[in-house]
Each structure stands twice: as C-alpha cells, then as structure tokens.
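Presented below is the structure to which this report refers.
The complex is shown incomplete by one protein chain, all other protein chains being positioned as in the whole.
Right, subunit A next:
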Amino acid sequence: MSLVKPFDKLPTLNSAAILLVGTDESQQQQLAEAILKEKKIFKINIHVATSLPLPAERDHIRPRIDLIVFMINMQSKHSLRNVEASLSHMDANFFLGKVCFLITGVGRMNHCSVEMNAVRKLGNLYCSPVLFCELESEGIRVATAQRLLRMLQICAGHVPGVSALFFSSLMKSSIDE
C-alpha cells in the first residue's frame, strides 16, 4: 500500500488524470461518463476507487493523479467515514489545491444523516473546496462534470499563470471561521 503522491511522477503531455473516491460505484460511473462526454482539448484518465490507499501493485502503470475528488453522500454516514479514513492515506502535498469534496444527496434534506456542518468542517480542515450536486439529475450532472473538468485543467497545469494552490485559495470560504 503506498501513499498517493502528487509530484512523484512526470506528467504526460496534454493529458490529465482524475481520481474519484467514494462508496457509491454507480454514482462514480455516472459521473465518469458525464466527464468523458464533455468536449475537451486534452486527454483525460479517470480512475475510480472506493477508498484509499490504492493497491501498490498497479502503481507503476498509474499516471500522475492531478485531482482527487472525494464523493460523500449526505444520506450515508458510512460514505463520510470512508472518506475520512481515506484522507489519512494521502500525501500532504495533495491538499495544496488538488483535492475537492463532492457532496451528493443535498436534494433530500429530510433524509440526511450527515450534518452540513460536518461537511463544511471537513472542507475547512483540509483547505479544499466543497461542491454540491445532485447526480441523479442529468442537467446537474453535466454542469458538475464541466466544473470538475475546469478544476482538472487548472490542477494539471494547463492554464498558464494559475496554479492549483492559487485556485484553491480563491475558493476559500470564510463562513465557519
């Protein structure tokens, strides 16, 4: 089992890799398909995992991961715990703008087991942006895929003059401070 590190591999030309971590595999699949359908100017590798750490055997064929998206379902405390456990298996350099939390299930506020505060605290603690979406609706899925692509583009260094760290500092929220 190895730590995922952001800078231990060389980047591939004109491509980027995104890793989706979450317990709900069907949601990950839907999101991945939506991302692949988008028009883009660089090649994308989408990796999915239920939790970290990733198995060490495939490490040498894995490309450099540019953005990690942790998917948390508000209706499942288990998904939150899974993400919290995975977060400890990451290299600290990832939290300089290459991590993002994607929260689903906001559309069913009455059935939420996860508190909104817990999610916000997580985002503040790890200095990473928190995006909300409801992946069951197609329009929102497409919009979310576009947003993730945008972030991926920046995290992979394809936008000159804008680094991942700078970008994440733009998204800092001061609500809970």
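Definition applied: a contact is a pair of C-beta atoms (placed from the backbone, for glycine too) under 8 Å apart; a residue touches a chain by one contact, two chains touch by 3 or more; residues count from 1.
Basically, contacts and distances are computed from a predicted model.
K.L.:
Looking at what's absent rather than what's present, what does UniProt name the missing chain, "BZIP domain-containing protein", "Centromere protein I", "Golgin subfamily A member 7" or "V-type proton ATPase subunit E"?
P.N.:
"Centromere protein I"
K.L.:
Among A:Ala32, A:Val48, A:Cys127 or A:Ile140, which one is in touch with the chain left out?
P.N.:
A:Ile140
K.L.:
By the contact definition given up top, give the residues of subunit A that touch the hidden chain.
P.N.:
On the subunit A side, contact with the omitted chain comes from 77, 106-113, 115, 129, 131-134, 136-137, 139-140, 142-144, 146-147, 150-151, 154, 159-162, 167, 170-175.
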